[in-house]
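I have a structure I would like to understand better, so I am pasting it below and will then ask my questions one at a time.
What you see is the complex with one protein chain gone and the rest in place.
Going in written order, the chains are labelled A and B, and every chain counts its residues from 1.
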Amino acid sequence: MHNQLAKPTLNFSRIAIYATLLLACAVYLIPLIVMLLTSFKSPEDIRTGNLLSWPQVITGIGWIKAWDTVGGFFWNSVKITLPAVFISTLLGALNGYVLTMWRFRGSQLFFGLLLFGCFLPFQTVLLPASFTLGKLGLASTTTGLVIVHIVYGLAFTTLFFRNYFMSVPDALVRAARLDGAGFFTIFTRILLPMSVPIIMVCLIWQFTQIWNDFLFGVVFASGDAQPITVALNNLVNTSTGVKEYNVDMAAAMIAGLPTLLVYVLAGKYFLRGLTAGAVKG
Amino acid sequence: MSTMTALGRVSPTEKLQRWLPKLVLAPSMLIVLVGFYGYILWTFLLSFTNSSFMPSYKWVGLAQYARLMENDRWWVASKNLAVFGGLFIAISLVIGVVLAVLLDQRIRREGFIRTVYLYPMALSMIVTGTAWKWLLNPGLGLDKMLRDWGWEGFRLDWLVDPDRVVYCLVIAAVWQSSGFVMALFLSGLRGVDQSIIRAAQVDGASLPTIYLRIVLPSLRPVFFSALMILAHIAIKSFDLVAAMTAGGPGYASDLPAMFMYSFTFSRGQMGMGSASAMLMLGAILSILVPYLYSELRGKRHA
Partner (left out) sequence: MATLQLRNVNKTYGSGLPDTLKNIELKIESGEFLILVGPSGCGKSTLMNCIAGLESISGGAILVDEADISGMSPKDRDIAMVFQSYALYPTMSVRENIAFGLKIRKMAPAAIEEEVARVAKLLQIEHLLGRKPGQLSGGQQQRVAMGRALARRPKIYLFDEPLSNLDAKLRVEMRTEIKLMHQRLKTTTVYVTHDQIEAMTLGDKVAVMKDGLIQQFGTPQQIYNDPANLFVASFIGSPPMNFIPLRLQRQEGRLHALLDSGQARCELPLGLSEAGLEDREVILGMRPEQIVLAPAEPNGLPSIRAEVQVIEPTGPDTLVFVTLNQTKVCCRLAPDIAPQVGETLNLQFDPARVLLFDASSGERLGVVGGAQAEVHAGNVAQFKGR
């Protein structure tokens, strides 16, 4: 709520408000700044200076070493994330379409059952899922992770599209059926073209969820198939040798950049995804 | 609802059209039945067996749950969850509400400030954990920086202090999620009816009074949504612990999710790990069911 009656004047309370807000900005930004500064420092510099001291020499050695260690896993994450995001979004869209426009006996019950998946603690499915992946010969493969992410992303993607399609009048579908359009024609020609905002929300939500996943990665993938989050964690938590904090920070930046970039470019959709999950429709 | 079949002269294409929706939903139905409920049931069964490194189906009744109850590490993890969850939720809510109210005062560059508050939510907990592990590093992190800046007696070694390491998790988790709480409340504030506030101003109420007595109480639903999500994040917290402390020192910063992972996958205690997973499910249900109940009841009354 905007207080439109009182015209803001520069007085003590307004200065205090701005000061608090800016201080909070600093607190939120400092970890990112520290990460960046540290990643460009030399190990020597790290020992002698402090978190916010300016690097004596700016060096990219941390980034190079980090990329050597986690670069391969970065591409793993890409290989896992892209197909999983697109397939789970498509399935969610189809599910939402059926659940709103083609309801049948039991479809509402199914939606209820699916919705619980939004709250499911994944610990309760880890073991059976890993047995199944093992049986299918997909243990420790990126394909296995793609499947897992599609399965457990379905609850949210379906929820997004179902809630969005709820606001679409079903007369549109009836009109299209009389025009001679079938199930898939209506979906691709009528529904999808008007769903661009929710497609964006869903893609971005799934992208951040899957890219940032650690639990599935660490349980279902080992060795060469690890996603970047697992590789980063291994790098940071190895106790052998001298700690190279510049490499750690550079690797953390590499792992965080894709989602940060998406956030900066499409923050509007990102926020809508977050609140869509919260403020139920 | 195809009662049509009684008539028995439905054309084949029409029959296909009527089956298509069910056909399209079928894979997802299978996924939900097997991948969600079937697997939960499977884990439930495993929690009654003596499975160790490999699943076995020798029934041992409630023995795994009994062992869990006697396990000191489980109790540390549960107690940590209570402390971590309580502090994390309370602090995130307070910070989120305060920032939202302040941001609602016609602030210049509000969009930019909002972006800054919210960006940690886009990061992986592993990245957050890595960053804060470095910031809280005893000897090189904030500890050293503040001493360099002239605060001679400053000491910050919580990360290696078994009694205080949980607070490190709280700090990192609050940093990551409080911006999200702010965003939730800000969108709630923007939805508050203007005329109510004007009426209160005409009645002579001061701005703080209006917020405390009128605006914030009207945001109860937002409050419960936020509470729900934060509690959910807390119970599922695994990556943050893994990245920051790996449960250490010793197992002083263990959380149930971490406990479940290490007993199931590293220590070959599948039976007990499954039992702990079922207790986590119980915890989620114990907050989800009342929430959904009040939601549904509220809708019926509305």
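The working rule: a contact is a pair of C-beta atoms (placed from the backbone, for glycine too) under 8 Å apart; a residue touches a chain by one contact, two chains touch by 3 or more.
All values derive from a computational prediction rather than experimental measurement.
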Message: From the list A:52, A:113 or A:172, pick the residue that touches the absent chain.
response: A:172
Field: Residue in contact with the excluded chain [from A:181, A:200 or A:260]
entry: A:181
- prompt: In the full complex, which residues of chain B touch the absent chain?
  reply: 1-4, 6-11, 13-14, 17
- line: Against the hidden chain, chain A presents residues 169, 171-172, 174-182, 185, 189-190, 193-194
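Heads up, the rule we're going with is that only the chains that are shown with their structure count from here on.
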Query: At what distance in angstrom does the C-alpha mean of chain B lie from that of chain A?
result: 15
Touching residues (chain side chain B, partner chain A) in the complex: 1, 17, 20-22, 24-25, 27-29, 31-33, 35-40, 42-44, 46, 55, 95, 98-99, 102-107, 113, 115-128, 130-135, 137, 140-142, 144-145, 148-149, 175, 179-180, 183-184, 187, 189-190, 192, 194, 197-198, 201, 207, 215, 222, 225-226, 228-229, 232, 235-236, 238-239, 242-243, 246, 257, 260-261, 264-265, 270, 273-274, 276-278, 280-281, 284, 288, 295
Statement: Listed in rising order, the residues of chain A that touch chain B in the complex are 1-6, 8, 14, 17-18, 20-21, 24-25, 27-32, 34-35, 38, 46-47, 50-53, 91, 94-95, 97-99, 102, 104-105, 107, 110, 113-114, 116-117, 119-129, 131, 151-152, 154, 158, 182-184, 208, 211-215, 218-219, 229, 232-233, 236-237, 245, 248-249, 251-252, 255-256, 259-260, 262-264, 267, 270-271, 274-275, 277-280
